[in-house]
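Missing here is one protein chain; the remaining ones are kept as they sit in the complex.
Order as written gives the chain letters A, B and C; numbering starts at 1 within each chain.
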Amino acid sequence: MPELVFPLDSTKRFTDQELLGHNRWHPDIPAAVHVKPGDSFRVHCREWFDGAIHNDDSADDVRDAPLSTVHVLSGPIAVEGAKPGDLLVVDILDLGPIPQEDSGPLAGQGWGYTGIFAKQNGGGFLTDQFPDAYKVIWDFMGGTATSRHVPHVSFTGIVHPGLMGTAPSADLLSRWNRREGDLIAQDPDRVPPLALPPLPEDAILGGLEGDAFERAAAEAARTAPPRENGGNQDIKNFTKGTRVFYPVYVDGAHLSMGDLHFSQGDGEITFCGAIEMGGFIDLRVELIKGGMEAYGVGENAIFMPGNVDPQYSQWLAFSGTSVTLDGTQHYLDSHLSYQRACLHAIDYLTTFGYAPEQAYMILGAAPIEGRLSGVVDIPNSCSTVYLPTAIFDFDVTPGADGPARIDPGMGVPRSSF
Amino acid sequence: MPELVFPLDSTKRFTDQELLGHNRWHPDIPAAVHVKPGDSFRVHCREWFDGAIHNDDSADDVRDAPLSTVHVLSGPIAVEGAKPGDLLVVDILDLGPIPQEDSGPLAGQGWGYTGIFAKQNGGGFLTDQFPDAYKVIWDFMGGTATSRHVPHVSFTGIVHPGLMGTAPSADLLSRWNRREGDLIAQDPDRVPPLALPPLPEDAILGGLEGDAFERAAAEAARTAPPRENGGNQDIKNFTKGTRVFYPVYVDGAHLSMGDLHFSQGDGEITFCGAIEMGGFIDLRVELIKGGMEAYGVGENAIFMPGNVDPQYSQWLAFSGTSVTLDGTQHYLDSHLSYQRACLHAIDYLTTFGYAPEQAYMILGAAPIEGRLSGVVDIPNSCSTVYLPTAIFDFDVTPGADGPARIDPGMGVPRSSF
Amino acid sequence: MPELVFPLDSTKRFTDQELLGHNRWHPDIPAAVHVKPGDSFRVHCREWFDGAIHNDDSADDVRDAPLSTVHVLSGPIAVEGAKPGDLLVVDILDLGPIPQEDSGPLAGQGWGYTGIFAKQNGGGFLTDQFPDAYKVIWDFMGGTATSRHVPHVSFTGIVHPGLMGTAPSADLLSRWNRREGDLIAQDPDRVPPLALPPLPEDAILGGLEGDAFERAAAEAARTAPPRENGGNQDIKNFTKGTRVFYPVYVDGAHLSMGDLHFSQGDGEITFCGAIEMGGFIDLRVELIKGGMEAYGVGENAIFMPGNVDPQYSQWLAFSGTSVTLDGTQHYLDSHLSYQRACLHAIDYLTTFGYAPEQAYMILGAAPIEGRLSGVVDIPNSCSTVYLPTAIFDFDVTPGADGPARIDPGMGVPRSSF
Partner (left out) sequence: MPELVFPLDSTKRFTDQELLGHNRWHPDIPAAVHVKPGDSFRVHCREWFDGAIHNDDSADDVRDAPLSTVHVLSGPIAVEGAKPGDLLVVDILDLGPIPQEDSGPLAGQGWGYTGIFAKQNGGGFLTDQFPDAYKVIWDFMGGTATSRHVPHVSFTGIVHPGLMGTAPSADLLSRWNRREGDLIAQDPDRVPPLALPPLPEDAILGGLEGDAFERAAAEAARTAPPRENGGNQDIKNFTKGTRVFYPVYVDGAHLSMGDLHFSQGDGEITFCGAIEMGGFIDLRVELIKGGMEAYGVGENAIFMPGNVDPQYSQWLAFSGTSVTLDGTQHYLDSHLSYQRACLHAIDYLTTFGYAPEQAYMILGAAPIEGRLSGVVDIPNSCSTVYLPTAIFDFDVTPGADGPARIDPGMGVPRSSF
């Protein structure tokens, strides 16, 4: 095990730990840890809601999820010698649930959860079709996930960090605030909102105190979106063995990470959509001096996925186009066409006996693939979603006899406002 | 070889063949061929522009590409007993370039092409960055493609039909025309257009004649977009061994196909973007009676990809978010985030010495993967594009020494208005 | 299609063709075809028994298979400039059954066969357990094989040439004859024989005539075994896209090939064990001058398999050790341990209802993997055999309920002396 540089004690809240992380992006947050190029080290990560979601059969906690508190991140980690303009090379050596703890109240202790946010509190990809809150608990058995809320399905998790990135420069941060503010201004009262502005309430800013805290909290960026610095990219392919290259915007790079996922489908379509957990991540860092200009990587991570992802060889795929459910034609809207592909997959799975929300949860948590298949054939883009058939314990492919019927069991806990 | 039911003679134009296909969708086009469930058969397909694009070093033909003439399709093929509400099961047994012909003036005779349309004549995914016309010729060697216009790259093609589908019912057709007309009406003079309305000019409607032809030509749908019936989905994973399930909207199903691609990246991002060719396709058909309702498949093909796709195990990936190049924040726009990911990949490849249009062509033609990685993290969606590193004959991964420099050769022919 | 340099007419016997191939190895056989480095070309190949095995339900033809006549090979093909000491680079661009012919009396015309030789006429890997002759007919549907004699199984073929190689030098040939003669002399009357000596009867030697023919026929090597020149290696991974490097022993290299297989499991354990067929193969040749010494490749082909092999992700595997069925311990005998692993697989499959010979045929023809798992743990080597579970249309994995029972159908035709 590499040296543990950012420990977390599962019995204590995120704000009561030996080292304090953060839940906003700001260049002034001081480094909590210092490492050197070539170093390998272990970091503990807390699940993104710091224990607010429980291993039970009620979705009230997801309905009331405290979105102002996320994501609790480990870091910043300063890398010696990193300067703006460099590329920070991050090798994901290993990662997983909380080591040596396989039961307990904290997601990552042998279990994780997938949630669908209520439209009034966050929403999600299919929030018009699923306006209420739902929750599914997944049990981990080695690399495999199963759920009492979604029977007849079992899959090898594609473990990855949902969120990792470097600190923004002051200039970059102000650009974020400006452009996201402009967007919010287009419809400030929208539910769910178009974007999340800086929010001092519940801000955690590592070692910042007093006036410095107040100033930073007022302008620090929320962690929900991915941005130039990486951030909450939710790329399911950041698996063990992956090498990521991050742009460096501040001295020391200030790498932070969190939001570990035991598994996730492309898109994380339920928003709280991966299998959320806390755990550990082992990293190794290097620098490519001046790499941003040399390789033309001014923003957004580039990466090379690892070679131990779960292998499935038979897939059942669904396609969608950029026409809304009520028949309105949109212009090359790949977001919409992926929604339609996912809705088709949900419709299909319900013919076997699943409730729609069970099918939705499968798409959010299992290692499904979502592809931009056609993006130029005006006016319809075509997106496709691929389900590995081997995750089901019944034959999920179409045949002359019609769909087999499964027992959907107790179903998915639901909670509405 | 299964029985050849739709032959094409490479020495004759599409309209001078023994059997006449079509280039518009309309329920009244009579079946050119009749088959039975369980039948296997071969169909010849002409490249989508019927020979208008040549194997030379000028892009004038792509600049002036006759968009009113596409796509020339083989069919309709009536399947005995197929009724609206059934699912038509289509097995892609085999497909490839024009058999026994490896040289000649027709794409598919040992070569194919990738084009970038000029903004004034079609446009494309990155038309603001690449407003002119470009063309690349690819040579086929077994399953491998190489190009004099894009040196240092060689890849195993992922051969598939870009377009296949069943005939729409009259009702479905009128819905298409209504919704697409509504879209066009929002900006009728846009260049490139928002959608393509029915166009009697250059319409080919199989056996229709006289008044019936005129009536149908005035309302027949263009073939560019994918729609409920499948159509121009450009799904690169429709490879040998694939099983596709199409909704049936008219008696006999009336299956048609064309637009064969020797290879294509996810998205077909250059529009004329796959490696276009004519060739053959061997199919087998079956029916699932009443399958549309039984499986909840009211529209859009579902499919199971084949298991002989080219295997690559090392990938270099790029990510993008829904912020425009000039810094405007959009709301969860996965189309935009895929554009940004592709532009990042292009920027990267140019640091090795490629011209931007060479890099763009690689993304259009090679078996790259495009994924909807994050679609919920407001306001930024995150899309990713994966390049197989083994297609390059130099080391394309980032390292401490900076990018190796390749000789880009003669470059990509260009033509502007 | 590359230029066809070695055509075969399906209506004529191998000895009545425009160009005459050969069925023995000898350096004096003159080149039938001349090509240059960099050339691509097509070669037709006849199935190894030249039509003696029929598409019917009797195994008499396999019982009486004329082993003195095999393998009918296409070539020799002289490569301009090739000299002893070079490596001949052969790219397998494409290959398949007889093009444009999907029915007829010749294996390769839409069908192929797998045989088990009788112990008295050839024998095989498990000849003590299966002393009689058996035959299975497989039908090709695109890339897929099925059989009326082995129901409930269907697999993607792993198409490859069983036999390809360069001509031996006179010196190499004499070494072969000496060492194989020494082996035969150890037990000259063994049934089946230990090796096959030169046999003038039924020898075909291309353009050799008169005394030259007689002299060569008396010493020409049989084609059954693989040797330094490649030859009958029966490596199932010589698939489309493969690059093979052959040692060159004579001027012009004199490449020959044949024994095409639609599919085969590792080992070709039934001897006549792949799915045998005639067909075509498209090749491209190059030279590495002096490559034998430069790369230390004095004998036996080295190769890089193609990347479009059928992909299966779930396997059921069986292990065996070097103890005979009657309990005698052998010392690190991987041949024996593979026999035991295969016998275990056969025993297992019979519990589902297959006859033992049906199971044996599956192992011979489907793309199973056979591995040398442990070769040092005295006194037992451990070999393993992997079956792709997806080739069965029932659940072939072990479970608490015991094996499902399938209907074995008409079974495998058998014939005994």
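The rule we apply is simple: a residue touches a chain if its C-beta (ideal position, glycine included) is under 8 Å from a C-beta of that chain, and two chains touch if they have at least 3 such contacts.
Just so you know, these numbers come straight off a predicted model, no measurement behind them.
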item: Option touching the unshown chain, where C:51, C:168 or C:273 are the choices; value: C:273
item: Omitted-chain contact residue, chosen from A:15, A:307, A:328 or A:416; value: A:307
item: Which of C:40, C:232 or C:256 contacts the chain that the document leaves out; value: C:232
item: Touch criterion as defined above, residue of C:166, C:321 or C:358 at the omitted chain; value: C:321
item: Hidden partner chain, touching residue among C:111, C:245 or C:262; value: C:245
item: Missing-chain contacts mapped onto chain C; value: 87, 89, 124-125, 175, 179-180, 182-183, 192-196, 224-228, 232-237, 245, 266-271, 273, 286, 288-289, 291, 294-305, 307, 313-321, 323, 327-335, 338, 340-341, 344, 347-348, 350-351, 369-384, 386, 389, 397-400, 402-403
item: Touching residues (missing chain, whole complex) on chain A; value: 1-2, 40, 91-94, 99-102, 110, 141-144, 156, 240-241, 282, 284, 306-312
item: Chain B, residues in touch with the chain not shown (by the definition above); value: 311-314, 390
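Convention: only the chains that are shown with their structure count from here on.
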item: Interface sides of chain B and chain C: same vs different residues, half threshold; value: same
item: Whole-Å gap between the CA centroids of chain A and chain C; value: 51
item: Whole-Å gap between the CA centroids of chain A and chain B; value: 32
item: Of all residues in chain B, the ones touching two or more other chains; value: 307
